[in-house]
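For this view, one protein chain was removed and the others were kept in their places.
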Amino acid sequence: MNIAFREIQAKQGYWLTMLVFGALAGMGVLSALYMEHNGHIVTGMTNQIVWGLPHVFAVFLIVAASGALNVASIATVFGKTLYKPLNRLSALMALTFLAGGLMALVLDLGRADRLVVAMTQYNFKSIFAWNVILYNGFFAIVIAYLWTMMDRKGAPWYKAVGTFAFVWRLILTTGTGSIFGFLVAREAYDAALLAPMFIIFSFNYGLAMFLLILMGLYKGDNRPLGDKLVNRLRSLLGTFVAASLYFTLVYHLTNLYFTKHHGLEAFLLLEGGIHTQMFWVGQVLIGYVVPMAILFNPATRGRGWTVIAAVAAVLGGLAQMWVTIIGGQAYPMDLFPGYTVTSSFYDGAVNAYSPALVEILLGIGGVATAILLTVGASKVLRFMPERLDDETLAALHGKH
Amino acid sequence: MMAKSLLKKGVGVLLVTVGGLFGLLSVAQAGVDIPSLPPAKSAGKCVEDTDFMRRNHMDVLKHHRDDTMRLGIRTTKHSLKGCVECHASEKSGSVASSKEDFCVACHSYASVKLDCWGCHATKPGKKPADHPSAALGATRAGGGK
Partner (left out) sequence: MIPHEKSPADNSMDTLTTDTATRRDFLKAGAVVTGATLAPGVLFYGVAHSRPADAPASAAVRWGMLIDTQKCGDGCKSCVTACNEENGLSGKTGPQDSQWIRKVDIRNLQTGAHHELPMLCQHCEKPPCVDVCPTGASMKRADGIVLVDRHICIGCRYCMMACPYKARSLVHEPLTEQKPDVPRGMGCVEACTFCVQRVDRDESPACVEACAKDGHNAMLFGNLNDADAPIAKALKSMASTEVRADLNLNTGVRYQGI
């Protein structure tokens, strides 16, 4: 038996979704144009907090994009047939979420009009330049991967391309993590652990997003989605959340081990105000404790609970990005170890940041774009299996 | 005004080649009327043959830009500051503040948008005589590319 894929139907729900996310994406673009016109003075970003909310959303989306591909990788590389019907949606989300993330990142550039320069001139020493290449390559490879899934002619390459895509995505997330990992001057990022930690985070955020989109699309299009599959994905998400928590622990414990990082740790964990709250309430409580409590508890197996857990994991992911990106910059750089430092340029001071509406809209615009593209593409091409109920999957099981 | 500017940026951001289309349109009209340019201030010739400059000033400028910026070559012959000093119009004292100004007249006609003036002064600075950098090495300017 073969699984049948079909486009989603253009019913009221579809148009409503497109309208809402289209409007949000449009607001994001408008905010970016407003920023381009007036300069970054209209944002909350400063010469101290140089990367702000757009980067929180953008990096989250990019990391989630590579994580979303995981479901397909599990099917292709690790031969888990249960996940095979999901591989198209998984690959599609890898593309759309990367697009949404890059949109937020690019539109935040001081000179977004010079995008062509970024695409044509590379300084190969720069991790950023490598990332541009990795992103472009990712698009190409995942499109090829989709082709091997969706076109008979491509089928013979399915496994090879899928494996390549899997390796590429690992490198890509390493690259994203390394954007921060190579900033030796800043204490928060001075850790080799950042890159592997980002890979684990990507599994977590990507799967949480995947579950939400999967459940949303099936519900919206009135298609059967069996518990068997959802519960598998649930426990997988639980594992990834737990792994994220583990890496977070190790990261902070390693920092606590080195005396020179005590100031930073005290800041993030105790005295950092909003950043401390983002860490404990956002990243740890909402991002780890809540999803784990739900996902590992047999009593909370309902779809509603799963949605709550996945949403919490996503919010926790955004909080984590806030702590990493903004918290890491808010903590003053130590120019003169052993001295207190003051200056007109805010040396030695904890840097304040309050995001402006345009930044929030741009960030949300990136997320909306990712969702808009996913839903839109599912309407145009056959990304989604007609049915994913338990019987269909059982019939499929064992077949390759 | 702002909406127009926003639109301009939007075109850049989205990399739409609308500019190209306008360019084609203006070429279609090229034979009809050519914008009249304000005369150069100093009695003299342009830094290269006028006809050559007309066609190649962008390459000349770009080459000199990279020479100065990246290599530190400070010849004045092809310097943008030089263009501004000679070509600033009588009326506005600038090369790019009004529609008739030297660097704008042709460009708006050909739909070329320059970002140079967001950074570079459109009016000459101090008089060339007490302007050391303008004076510097002019004797060697012939070799400057």
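Here are some notes:
In this document, chain identifiers A and B correspond to the written order of the chains, with residue numbering beginning at 1 in each.
Convention: a contact is a pair of C-beta atoms (placed from the backbone, for glycine too) under 8 Å apart; a residue touches a chain by one contact, two chains touch by 3 or more.
Predicted, not measured: the structure shown is a model, and the values here were computed from it.
Across the complete structure, the visible chains that the omitted chain touches are A, B.
The chain not displayed touches subunit A at residues 36, 38-41, 45-48, 50-51, 109-118, 120-123, 125-129, 131-132, 179, 182-186, 329, 333, 335-336, 338-347, 351-352.
Interface residues of subunit B facing the missing partner chain: 11-12, 17, 19-20, 23-24, 26-27, 30-31, 34, 36-37, 39-40, 42-45, 50-52, 54-56, 58-59, 61-63, 65-67, 69-76, 81, 84, 106, 109-110, 112-113, 115, 118-121, 123-125, 128, 132-141, 143-144.
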